[in-house]
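A single protein chain has been omitted from the complex, and every remaining protein chain is retained in its original position.
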Amino acid sequence: MTADPAIDLRGVSKRYLTRGGEVEAVSSLSLAIRAGEFVAVIGPSGCGKSTLLKMVAGIETPTAGTITVEGGTPDQARRRRLFGVVFQDPVLLPWRTLEGNVSLPLEIVGSRRPERARSARELIELVGLAGFEASLPAQLSGGMKQRAAIARALILNPSILLLDEPFGALDEYTRNQLNLELLRIWSQSRVTALLITHSIQEAVLLADRVVVLTPRPARVAMEVDVTLPRPRQLAQLRTRECFELVGRVSAALYDRLEREAGRERGEPAAALAPGHLDSR
Amino acid sequence: MNLSATATIRHGLGPRLQSGLLKVGGLAALVVVWQIVTATLGVPSYILPEPSQLGPGLLQDRNQILDGLRPLLVQSALGFAFGNAFGIVLAALVNRFATVRVTVMPVALAVRSIPIVAITPLITLILGFGLKTTVTVATLITFFPAFINMVRGLAAVDREALQLFRTLDAGELTVFWKLRWPSAMPYFFSALKVTAPAAILGATVAEYIASNSGLGYMIQNASTNFQYRLMWEATIVTTAAVIVAFAVVSWLETMLVRWAPER
Partner (left out) sequence: MTHLPSFRHWARRVAAVLGVLVAWQVAAQLADGRARAVPPPTAILQTLAANWDLFVGDLQYTLLEAAAGFLIAVVIAVGLALVFIRSRPAELGLYNIAVAMHSIPFIAIVPILVIWLGNGYSPKIAVAVLASFFPILVNTTRGLRAVDEQTTHLLRVLDASWWQVLTKVRWPTALPYLLTAFKVGAPSAVLGATIGEWIGSQTGLGYRILSAMFNFDPDLLWATMVVSALAALAGFLLFDLLERLTVGRWVAEAR
């Protein structure tokens, strides 16, 4: 591995043209992710977190700034099949069996299939779905579908895992269960992982580093190094160290809200960000 | 700065204007090709008249065409109004009274798939030639979609919203006007977008085989009398009426049920 970051965003901005005019989703954001690092990005909903991930994946292009993924552009990385991606919805094709869904990427790559590709059965077993290979998505529970999505993301043996609120639609119990699974799978492969989430606890449990974004337009408000030892366990969520980390992330995340609430109560508004005097 | 510049270049004239131009452009291109083909190949006007001659022709025949358009519009409008009124009232009854629902719905669901246009000869046989038949055809064409969609719309009330109204001790009438009626509007308008054009189409068909007035009759009469120009003009005006009816209803929909998510 080189010293160069696996994913490097420099001064990235993204503006959209909407009916109501131009909207700035991301504003001169810089972020470097080392190879093998697990980074969680957290921010208020609608702040442009997902846009960030889509730009890294090469699905959207930044309006300004550059993104480098393993020495090339996101588009090149995409063509080199460096990415494995899991969205909030499992996105399983309802007419395919579990195995058919997991092996979809293999079919798409076709004869250009990389040697490092893994077998669908092996991955289905890895995510704990052995025995369900022939099931249709409609017969699987929400958690099982999301496991299938993880297996599909891993089948081309990607070096970068992009996770866009992967367990956001699941209940808390299932979510924690899958988080542990994800940790186990990740620790075996040690790929670079970029997780978008809105759960502080999830971010702290999984990541080496938590990046807190500001409300729209997204900028890096704060970065918190997660010093919890690995391998991680749920029990660590109840340690003092973890409480402190959650507290720091939470303080960064709710900073503006708290200041605005303070202003409402008539407290000094010295630190107010300009342009937000009329918000609320 | 250059950010907005790239945005403007990418979107050219602005997406809405561009798509508007393309929409109109397609039809305009069709007319231009039609004109060129008919003019250069010397196609006889009874096979395909030149678009450029349609305008002057229409102007010349305007009294005749208007004499046909008026009954067509009156008959379609009457049928459209009756069909919607019956449909709404019956749907409200079905919604309110379980006994009505149980007796009416199975029959309605079985009967609604009958294509009304196809049974026009039957209606003619029963009601005879003229106004009664044309209005009945337009009424029946309007009734079923209006009724079915209103039944669905009135029932498509969010359960929690209904519970909210119950906890506020709202009466049946309040629930109907404040909750069910507005919830049903998107459904009603999707029915209208079908029925407004269909009522005119149905009336045209009925006029064609069972009337001696209206554009439908005029098309039939002109074609049997080899008045091809008049036949073409009547056809085009009828089509235009159908398109205008659809456009008006669509416009009303965007004005009145703006809140509804696109379905």
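Letters A and B name the chains as they come in the text, with residue numbers starting at 1 for each one.
Keep this in mind: a residue touches a chain if its C-beta (ideal position, glycine included) is under 8 Å from a C-beta of that chain, and two chains touch if they have at least 3 such contacts.
Nothing here was measured: the structure is a model prediction, and the numbers come from that model.
Looking at the complete complex, one finds that the omitted chain is in touch with A, B. In the complete assembly, the contact with the undisplayed chain comes from B:V117, out of B:L54, B:A81, B:V100 or B:V117. Summary of contacts with the chain left out: across A:V91, A:L180, A:M222 or A:L237, the touching residue is A:V91.
With the whole complex as reference, residues 19, 22-27, 29-30, 46-47, 106-107, 109-110, 114-115, 117-119, 121-122, 124-126, 197, 200-201, 204-205, 208-209, 215-216, 219-220, 223, 228, 231-232, 234-235, 238-239, 242-243, 246 of subunit B touch the missing chain. Within the entire complex, the positions of subunit A that touch the omitted partner chain are 54, 57-59, 78-79, 81, 83, 85, 87-89, 91, 93-95, 104-105, 107-109, 136-138, 162.
As a working rule, only the chains that are shown with their structure count from here on.
Centre-to-centre separation between subunit A and subunit B, using Cα means, comes to 49 Å.
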